[in-house]
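Shown here: the complex without one of its protein chains, the others still in place.
Our next item is chain A:
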Amino acid sequence: VVLPRISSRMIDIQTKMTERALELLCLPENQPCYLLDIGCGSGLSGDYISDEGHYWVGIDISTAMLDAALDRDTEGDLLLGDMGQGIPFRPGSFDGCISISAVQWLCNANKKSDIPAKRLYRFFSSLYAVLVRGARAVLQLYPENSEQLELITTQATRAGFTGGVVVDFPNSAKAKKFYLCLFSGPSTFLPKGLTESQDAHQATESTFTNERAPHKMARRGLMKKSREWVLEKKARRRRQGKEVRPDTQYTGRKRKPRF
């Protein structure tokens, strides 16, 4: 099999995404880490990881891509494997995980017997196990639509991960990128996505979490149907990704008795 020639522009994009993924991984400074690269392909992302002083193991399902990686003499170890079958490592093996443009492939059923949700769950649950407690996984992906993204995040949550999706350049069709940021420890803050205007107030990420109790406590103090209750309910529905009218001075105002 001869691989099509990759353009230098594609290489640049892959490298940029790897750089961003490593940034979102928030590894401790000045510490060489042991990372997992899912869908490592020909080792473009791996080379960047090595340049940053870390060590890595890559998994890919394509022998052709791995052969290309061998030709490029990458420093990380390579494995021929299918992420949907699970990650074959001992618990707590890796300080972090990145993936560039690979995870959405789990949503394709290549054989009739493939059930995407099962493969996604197998991938995420085994990934959760092989990460050191508190480590992160940052998975750059191209979701076909919001349903596919939700399928993916649902299985990640079921597997025990907290975290969310960071969206860079949401208003640019060409530059828009999705990074699924998963935490295997207690919930922590999700970085803001990049925008052209670098407007920090633009909401470019959504969070999902298994933690319910703290949120419930916040609601107990609110009187049912009060303005605060309405605002809180609207905020909750926004977090769930539902379409909600913007809050205005009229939100939750006292209506005439016929209501």
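Convention: a contact is a pair of C-beta atoms (placed from the backbone, for glycine too) under 8 Å apart; a residue touches a chain by one contact, two chains touch by 3 or more; residues count from 1.
In this section, contacts and distances are computed from a predicted model.
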Worksheet item: Name the chain not shown, per its UniProt record: "Origin recognition complex subunit 1", "Phospholipid/glycerol acyltransferase domain-containing protein", "Pterin-4-alpha-carbinolamine dehydratase" or "Multifunctional methyltransferase subunit TRM112-like protein"?
Response: "Multifunctional methyltransferase subunit TRM112-like protein"
Worksheet entry | Selected residue (touches chain absent from view) among A:38, A:78 or A:106 | A:78
Discussion item. Looking at the full complex, which residue from A:70, A:109, A:175 or A:235 touches the chain that isn't shown here?
Written reply: A:70
Worksheet item: In the complete assembly, which of A:57, A:97, A:120 or A:180 touches the absent chain?
Response: A:57
Practice prompt. Name every residue on chain A in touch with the hidden partner chain.
Written response: 31-32, 34, 53, 55, 57, 59, 61, 66-67, 70, 75, 77-82, 85-90, 92-93, 111, 113, 118, 122, 126
